[in-house]
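So that we are looking at the same thing, I have put the structure below in structure tokens.
Note that one protein chain of the assembly has been removed; the remaining protein chains are unaltered in position.
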Amino acid sequence: MSFVNLDFARVDTDRQRRCGFPEVIFGAGKTPEEVAAIAGVLIERHGLLLATRVKSEHYAAVKAQFPDAEWHARAGCITVERRPLGRSEGLVGVLCAGTSDLPVADEAAVTLEIFGNTVMRISDVGVAGIHRLLAVQGELDKCSVLIVVAGMEGALPSAVAGLTSKPVIAVPTSVGYGANFGGLAALLGMLNSCGSGVTVVNIDNGFGAAYAAAQINLLISQKQTPS
Amino acid sequence: MSFVNLDFARVDTDRQRRCGFPEVIFGAGKTPEEVAAIAGVLIERHGLLLATRVKSEHYAAVKAQFPDAEWHARAGCITVERRPLGRSEGLVGVLCAGTSDLPVADEAAVTLEIFGNTVMRISDVGVAGIHRLLAVQGELDKCSVLIVVAGMEGALPSAVAGLTSKPVIAVPTSVGYGANFGGLAALLGMLNSCGSGVTVVNIDNGFGAAYAAAQINLLISQKQTPS
Amino acid sequence: MSFVNLDFARVDTDRQRRCGFPEVIFGAGKTPEEVAAIAGVLIERHGLLLATRVKSEHYAAVKAQFPDAEWHARAGCITVERRPLGRSEGLVGVLCAGTSDLPVADEAAVTLEIFGNTVMRISDVGVAGIHRLLAVQGELDKCSVLIVVAGMEGALPSAVAGLTSKPVIAVPTSVGYGANFGGLAALLGMLNSCGSGVTVVNIDNGFGAAYAAAQINLLISQKQTPS
Amino acid sequence: MSFVNLDFARVDTDRQRRCGFPEVIFGAGKTPEEVAAIAGVLIERHGLLLATRVKSEHYAAVKAQFPDAEWHARAGCITVERRPLGRSEGLVGVLCAGTSDLPVADEAAVTLEIFGNTVMRISDVGVAGIHRLLAVQGELDKCSVLIVVAGMEGALPSAVAGLTSKPVIAVPTSVGYGANFGGLAALLGMLNSCGSGVTVVNIDNGFGAAYAAAQINLLISQKQTPS
Amino acid sequence: MSFVNLDFARVDTDRQRRCGFPEVIFGAGKTPEEVAAIAGVLIERHGLLLATRVKSEHYAAVKAQFPDAEWHARAGCITVERRPLGRSEGLVGVLCAGTSDLPVADEAAVTLEIFGNTVMRISDVGVAGIHRLLAVQGELDKCSVLIVVAGMEGALPSAVAGLTSKPVIAVPTSVGYGANFGGLAALLGMLNSCGSGVTVVNIDNGFGAAYAAAQINLLISQKQTPS
Amino acid sequence: MSFVNLDFARVDTDRQRRCGFPEVIFGAGKTPEEVAAIAGVLIERHGLLLATRVKSEHYAAVKAQFPDAEWHARAGCITVERRPLGRSEGLVGVLCAGTSDLPVADEAAVTLEIFGNTVMRISDVGVAGIHRLLAVQGELDKCSVLIVVAGMEGALPSAVAGLTSKPVIAVPTSVGYGANFGGLAALLGMLNSCGSGVTVVNIDNGFGAAYAAAQINLLISQKQTPS
Amino acid sequence: MSFVNLDFARVDTDRQRRCGFPEVIFGAGKTPEEVAAIAGVLIERHGLLLATRVKSEHYAAVKAQFPDAEWHARAGCITVERRPLGRSEGLVGVLCAGTSDLPVADEAAVTLEIFGNTVMRISDVGVAGIHRLLAVQGELDKCSVLIVVAGMEGALPSAVAGLTSKPVIAVPTSVGYGANFGGLAALLGMLNSCGSGVTVVNIDNGFGAAYAAAQINLLISQKQTPS
Partner (left out) sequence: MSFVNLDFARVDTDRQRRCGFPEVIFGAGKTPEEVAAIAGVLIERHGLLLATRVKSEHYAAVKAQFPDAEWHARAGCITVERRPLGRSEGLVGVLCAGTSDLPVADEAAVTLEIFGNTVMRISDVGVAGIHRLLAVQGELDKCSVLIVVAGMEGALPSAVAGLTSKPVIAVPTSVGYGANFGGLAALLGMLNSCGSGVTVVNIDNGFGAAYAAAQINLLISQKQTPS
């Protein structure tokens, strides 16, 4: 059977086969009990758990049953890693424009790591001091994919895309105020980037960017292994 | 009397005294006859005319009465300059991110020139090729004020503001498509700029940016003369 | 010198070195003369031209100077290919939900091809008849990357992402009416996809999706060659 | 007299005759005392109460006067059922895309049940794992109407509509974050559904969908009885 | 095979079996040739054609091949009816608030008729003259379903829903100006209707409302036949 | 019978009795023939016609049947006045901020005049030259009601409301560009006016403002006559 | 001197002369101390105080200095009435669509009363039970002005306007949820009303509607007295 029916949830136990990675729990709007019950199915099948958008009360409920659960406070994530996934080739750069964007960058990093990727963090390189970005230009070339997290006007991905041939996945954040409209300004900025090839995920969606980057790294690794 | 009542318009002949520059005709929504009639009052009083947002039929109507009227096609402006305003000190830089932004940059330049300012044009220096901007960094320092015109994500003002101590007036343009929503993306980007001190005018409002820059130059010049 | 200054444009002749592909002309808002002049620089340097968002009058101006220019009517693109780029490994799937989405899918395909990629087209597989998508599931697995073009509610990328481990780049189109608000409905749908790892480009931006896919294919190919 | 004037409320005691079902209390913005007073009129006239969008303090006030009042916590509803309405023919399917959508699905189910309908619940069948939906396709055929609840991109109704000839009533939920804009993404997705015949209610409006489904079932039952 | 692959389109020839009605051509964004080719498949398989959102040039292309094609100018629809569908029981009321809403009401009526339904038209009964609606209250009771078409503030469905127990499907139109924002005002009005059980389709989507009504009538008729 | 059923329209011949003024034709979206037919009913019953939002082809159709029909080109209105309504007491001031707002002010003035009101026009008194408004302050006091028409930021009603005790009805216009979003900026400005008692009508809705002003004048006149 | 400068506020003591009523304190965003200090000036000059948008802590601060201050909890208003304004002629009807709209209707009523008007309250007459409105039609005719308060789709003003010749001032409320977008749906509905002559104030702005109604009543009364 390709899913487990908990009545309130049908846990998709076939996802790793189809999509490359096991199902992940989106915690927002779920009770601690619901998260813990779904976690039970996933840990049993895959020996692996990632729950995002969770609070400390969710962590408490999971921890009670799975004492090896880890809590990533700033990222708002829970992980359990009993049977680690294979390591992908390719370094993923996770850049952020400002210190206030770190929680979103953390969600990306936690996701990348449990999905078997190596992460290089580069923080606070916003375009208002472009020399800080130029100073790390050499590092960009070492990565296979770049996740670029920025709030306010979201200009960093455009600048990064102009400096590299690597895929740039842009994550707008809700950092800012007033006419940022909860991240809309950064989102629109990234969608309209003059830097060619920038692709975009939802506001504050560090997880989604990491997932896409992990898929790209998987592709590289799969190509490598057989050939 | 501080205005001339044409019934359909009350031409503010006192504006130069109060605000530093004579009234300017906003042509959109006015008939050629209306524009020509208001132009008549302004040319008589000030020996100077600037009409913005006009079409060639407006120009024809004005030209018929004032053969020295000049037509600025890409800017959509008419000028008559019989009694030039005094020259201000201070060079105004008019930068634009891409070739498609030129009509808006032209509206700014035409306005600046008739208001007595010297203009330096720097075109097509968008952030996707940041080396093009860095190559003109020395030019930026020669200006007293910088008008930065950009469409799409509108990131150029942020980058410029990080390179200079000069006031940056940002003009979002409607260049782009889809989720640029007629210039909204660039507008929001500029309002949320991480570059400190960037101020913003309406979408495609090259005139407004030029007016503000001319006021700043006037300030410099006035300070200079008496002291 | 890393760019050619045409005054109205600074052509970025260094982009291929930095970003993997030569500069591309965004034709909207440029005159035929401007497009032809920039095309001249690019063809001379790279032996290659891609101009997007152009009309037949732009094509006429380019054709007059470069008789080997090709016109892609439905895509709104001009290409010249004198010194083809190297072929990348990896097949790119270009899916679209409905017949009305074909112009956007075409822009993606033209871009992919001139950038050295092999394309597999799969059209009219929207979710209202999900059996049409399931019938091509085997084809999806042969691709390295999938570009999924859809208007209306933009649900196709979610369904595709649930069937494959390959990166899915979603392109919302302005196809639809009323509360689609020019593609906004599809854009928001794709940004909020429950299918993990979907990344999104601007509305109708087939070019951007193709560029990102080409970058991923380049990555695969580069990894291959040296190892 | 066709309504009871409580001064702060005119309770429409004629609604069952006109519209098929007694008036329902919309609790948001009403005090516990107001809800209890209106409840008194409705219970007296109809022997039946449904109050939606209420909190536990409203329940306490109603319970104090009507000890047989029932509290549906996740749905945020109070019911009293002294003189049950007749049972309608026709099974109503209440599907939801994810576990986080359950409160809205519950509001629909509570409403359907007190209005005399039989409900079949099918939860967590979102399109990212389409096999979960295909696995219950047989169940869909047993229903007369389908209520489909989904947040995020709201794609589930399109997929369901493509699998069945039964009326599909779509309920967007506010589940998600960022560019879901409080349910707007799901709402627009459903309004633009490529699945023919999907009708939509307000965001999180489980009650409204249930009311419409109950009207359809009433129609079937009325047709049946006489013939 | 459950679809016919025309390369640019995969015609879903299985839809009638699954969904009750054959596939319908959404003409917007398709060329006349594309519409005619898809029409050919549908007429051959089903002996029936409905194309919506088409212009007279589409009609010309279809007419050239199928001389019995009919043109519904105000509705913007083409029909061919060689093997009529069975007649459903149940009268469908199509109301509209004003004369300017007639094209949308026509699209609904054409759809209903080719899908085997009997239609009663009631036009220009907007709430500003509520006595016009009350004068037809008796007619409402004769219908099984009511389609209510309105622009501007879209208040008519609320008033109708308060007078009847029949399902009300509301169609907002883009009729109006200024802050109607192309039908958004009417759409929001209908989604927030205080009249219980109102369901809503996209702006100007007469087809969608008719499809849903036809599904409800099919349900009545199917129940009838076997029992 | 309180309405005349033309099938495509139910002309509300009872409106004058209920609402004080005969029905008015909203021409947008109606054919010339439809407008002429409704005009026929209204002229016969009331000896009076006002049609708004009409084009010259509508005028031609009406003129053909009613040679005394008058065409108000800038206002986009047709009038026939065979049996004039009684004159109301009270002068209505119609102010506008700029020359480009005149078409909307004209629609208001035409409406006011056919409804029996005396109008005082004051044009081009926008707040950027506040002395022009202060110069007519004495005129404001002579009016019973003030209609204030403005585009761009729509600040004029706030300034007027601070100078007078008379009701101010504000009409936002779509004059402007960019972030005026078709009149939205002026509309929001007027709704948020710091000037107490400003009420607002739809964008460009000169007719609506005039109707409300005429109602107020009717009130004054009715009070006067009997007492 | 026409204002009192408290440094943090310039109290406009001339407003009654210019605008008919003394200045009113808008409490939101002001500290209790600021409100009390401004109240002191107004009570001294006018013997009258109205403060809106205040909380109980503001009331405590005012009460401490002015023991005769009255607290209107549901309206969120403070009043002091030592030297009452003269009574206006004309009854003001304050209607609301639902019980949840009462706080806004209360703000209107408190304002009307301290400004010397007599108020008739009619609550819970929303269009979903139109017979409740028709039952009070006779009452409407007794009023000089009608304030109509409604949330959700805001349809009540349209229905009221169709039944009366009196000016209708519509107040949208934020009552509702989801796609009501904090009152936007009701606001747009009222601005697009098919009922002629409806004017609109800001969302939840009971004060503004009352102020406009009081101005109209003042007009009636002033006309009466002299003649």
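The chains carry the letters A, B, C, D, E, F and G, assigned in the order they are written, with residues numbered from 1 in each.
FYI, a residue touches a chain if its C-beta (ideal position, glycine included) is under 8 Å from a C-beta of that chain, and two chains touch if they have at least 3 such contacts.
Keep in mind that what you see is a predicted model, and the values were worked out from it rather than measured.
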Selected residue (touches chain absent from view) among A:P32, A:G98, A:G154 or A:P167: A:G98
Residue of B:G27, B:G76, B:G151 or B:G208 in touch with the missing chain, whole complex considered: B:G208
Absent-chain contact - pick from F:A36, F:A161 or F:A214: F:A161
Selected from F:T13, F:S123 or F:N180 as touching the chain missing from the view: F:N180
Interface residues of subunit F (partner: the chain not displayed): 97-98, 126-130, 152-155, 158-159, 161-163, 176, 178-181, 184-186, 188-196
Hidden partner chain, residues of subunit A it touches: 98-102, 123-125, 128-129, 131-132, 135, 175, 177-180
Contact footprint on subunit G, counting only the chain that is left out: 2-3, 7-10, 12, 14-15, 23, 26, 28-30, 34, 38, 53, 172, 174, 182-184, 187, 202-205
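Going forward, only the chains that are shown with their structure count from here on.
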Pair with more cross-chain C-beta pairs in contact, given D-E and A-D: D-E
Computed distance of Cα centres, subunit G from subunit D, in Å: 36
Interface hub residues of subunit B, defined as touching at least two other chains: 98, 128-129, 178-180, 184
